[in-house]
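Here the complex is missing one protein chain, while the rest keep their positions.
Which chain is which? They are A and B, in the order written, and residues in each are numbered from 1.
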Amino acid sequence: MTALRTWLLDDSPASRLQANLGRAWRVWTALLRNPLAVVGGLIILVLIVMAIFAPLIAPYSPIGQDLANRLMPPSAAHWMGTDELGRDIYSRVVYGARITLLIVTMVAVIAAPVGLVIGAVSGYFGGWADRILMGVTDIFLSMPKLILALAFVAALGPGIENAIIAIAITAWPVYARIARAETITFRDAEFIAAIRLQGASSTRVILRHVLPLCASSTIIRVTLDMAGIILTAAGLGFLGLGAQPPLPEWGAMIARGRNFILDQWWVATMPGFAIILVSLGFCFLGDGLRDVLDPKQGGKQ
Amino acid sequence: MTDAAIHLENLSISYGKTPVVHDVTFSVAEGESFALVGESGSGKSTILRAITGLAPDWTGAISVLGKPRGHAPDRDFAKICQMVFQDPYGSIHPRKTVDDCLAEPLAVHGIGGRDTRVKDMLAAVGLDQRFRFRFPHQLSGGQRQRVAIARALMLEPRVMLLDEPTSALDVSVQAEILNLLKKLRREQGLTYLMVTHNLPVVSFLCDRLAVMRHGRVVEIADVAALKTGRLADPYSRELYAASGGALQPA
Partner (left out) sequence: MTVPLLDIENLTVTFPTATGPVDVVKGISFSLGRERLGIVGESGSGKSMTGRAILKLIRRPGRVTADEMVFDGIDLTTQSEKDMRHLRGARISMVMQDPKFSLNPVMTVGAQIAEALVTHKKLPRRELQARVLSMLEAVRINEPERVARLYPHEVSGGMGQRIMIAMMLIPEPDLLIADEPTSALDVSVQAQVLDIIDDLVTGKGMGLILISHDLNLVARYCDRILVMNGGEIVEECKASELHQARHPYTRGLLAAMPRMDEDREELPVLDRSTWTTGAGT
């Protein structure tokens, strides 16, 4: 173990692999030293495990109705009680993790790269490209997220795929703005000039040299935005425009529980807790990542 | 003019609407080390940037090794002429290892044998192999400048443009880098066009110098004139005196 650690922390690594692993190891240990980041990471880990092993963890089927046991309060048999169709809420929350995770990763995978590339191109070239791209970005940015998503879902039709697309469309402008701002700070730097002088094309400069520098701030922003994405998804679900019944999407579950909120509080509360917990988890992790990946921090090593 | 490594004719450069350099004409022979001397704002660095294509707004003619230059950096030019920048802290990508930095020009031009070439180049610029996978923030200023020189030499150019390569360094480190530049030039028959405000450095490294003021060349002289304090132009003599030299009649 100690041999491995000294190998990883070697000041003068002998191979590319060792250098990269060593760097990853430093980020990792720095992350572990941040208690909030660890808590956030654990929450996300639990979410992922729940999503993967949902059938093993959930005691009941998420859509199996049992009308004899409608609206049962939390008990030993039903840890989080049952809803108006007698479905076990705990099982639905566990299965709901799959949908939440799907939405969050899909939005991140679609929106972050799109925003990054648009922002980097805009910042790197400047001039007309910048004005047009940022004009479009600002139009998207100026509209409230949920309203814009609503409009898209209304146009595309309700459903989970359309909800993902709609949220992605509302999410990318922020990343474009961040990437552009970062790119402008080093667009005229000498290291970019040096790479251009070596004959590298603009595409290569952007992809290999500009984007890696914008990546860490974008990753941090994405993790911090996860909470917002979950809430937007929940909002769409709540309005009946996201995942359709009987899918156990957390926002939709809250929407249905609304009718019983005064007498059967657990129906709406339990998925609400899940949303808050996961949002918090992503926020903590994002905060921790910011402390670790921030370039000013890295320079001090 | 066929044997000139760099030839500038009536070169005028502007940034936007501001003219910075006016009607500069000189040529640098192959294998020569030529200095552009002047104070900040004299336009000396701008000339280097125009040659490389980083300052595209110029009129007149620039040719490097007999080939006329365009107004932007290009791939073929990269193989014959490279530049070393002033600030070793700003001219190296902060998130890439020394290895990435040196292998990149080879990758751009599809040149193979990267491992051995990078190792050989590290040895040539006097950097130990253990620096190969370090990041810039783990290196000192002098080590970074060695990396920058190595990077410029990766494509085996014949002409090197040096933009104040030692002005950001401590005296003792400056001596090391100057020795290195001198050794590389001797070994590889390089042509240097160096911008500096430091006259003693010119005396050590260069054969000829052009003194610039307000975007114009006021004097082109042999380095012997500098060493003996016999520069002719009043402004050159003023610079010389300010740098601590004892003037002789021109």
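In the analysis below, a residue touches a chain if its C-beta (ideal position, glycine included) is under 8 Å from a C-beta of that chain, and two chains touch if they have at least 3 such contacts.
Model, not experiment: these values are computed from the prediction.
When the full complex is examined, the chain removed from view is found to touch B.
The residue from B:L184, B:L199 or B:V218 that touches the chain not shown here is B:L199.
Remark: the omitted chain is touched by one listed residue; of B:S33, B:T46, B:Q145 or B:Q174 this is B:Q174. If you put the missing chain back, the residues of subunit B touching it would be 39-40, 140-141, 170-176, 178-179, 182, 197-201, 203-204, 226-229, 238-240, 242-245.
Definition applied: only the chains that are shown with their structure count from here on.
On the subunit A side of its complex with subunit B, the touching residues are 11-16, 18-19, 23, 189-191, 193-200, 204, 208-209, 212-213, 295, 298-299, 301.
Considering their complex, residues 52-54, 73-79, 82-83, 85-87, 90-97, 99, 104-105, 108-109, 128, 130-135, 137-138, 148, 151-152, 154-155 of subunit B touch subunit A.
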